[in-house]
Structures are given as structure tokens and as C-alpha cells.
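Some notes on the structure that comes next.
Coming up: chain A.
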Amino acid sequence: MDNIGFILTTYIVAFGATVALAWHTLKRGRSLAEQLPDEDKPWT
Partner candidate 1 sequence: MAITAHTDSRSSTDTGRRTRSTGTRFTRALGIATIVLFAAVALFGLLISPADITQGESVRILYIHVGTVWVAYLAFVVTAVSSAAYLWKRTTSLTWDRIAGSSAEIGVLFMAVTLLAGSLWGRLSWGTFWVWDARVTTTAFLFITYVGYLAVRGLGGSHQQRARRSAVVALLAVLEIPLVHFSVKLWRSVHQEASVAGSTDVTLDGSMLFSLVLATVAFTAFYVWFVLHRQRVMAMQDALDDKGLDYALVERRAEGAQSVRGNI
Partner candidate 2 sequence: MSVFRIARLVAAKDLRIERRSRVVINQVLPFAALVMVLFAFALDNDDTLERVSPGLIWLATIFSLLVVVQRSFAIETADGALDAIRVAGVDPAGVFLGKSIALALQLLVLEALLTVLAVVLYQAEPSGSGVLVLFATVLPATCGLAFVGTLYGGLAAGTKGRETLLPLLLFPVVAPVLIGATRATEAALGAGGAATSEGWPWIGLLMIFAALFGVGGTLAFGPLIEE
């Protein structure tokens, strides 16, 4: 497979950014949820 460098870069960046964004959001969610009572969480 030629040009594999560019192709893999694209997939790694796309998936990596997605995973990083997801993890960061969940982590922030957890740390904030510790500090607030459930009445401030309309999804519960």
C-alpha cells in the first residue's frame, strides 16, 4: 500500500482527536458532578 504514511496519519489524527475530546469531556463531567447536588443535573 503506497502513501500509507498520509493515510494512517489522517486516521490516527481523526480517531485520536475524537477519543481525546471524549475522554476530556467525560473527565470534566465527573469532576464537576462531584461538586454539585443532583438538583442541578436535569438529566438525572
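Criterion applied: all candidates are chains of the complex that A comes from, given by their letters.
Basically, a contact is a pair of C-beta atoms (placed from the backbone, for glycine too) under 8 Å apart; a residue touches a chain by one contact, two chains touch by 3 or more; residues count from 1.
This is a predicted model, so every value here is computed, not measured.
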item: Complex partner of chain A (touching, any copy) among 1 or 2; value: 1
item: List of chain A residues in touch with candidate 1 within their complex; value: 1-4, 6-7, 9-11, 13-15, 17-18, 21-22, 25-26, 28-30, 32-44
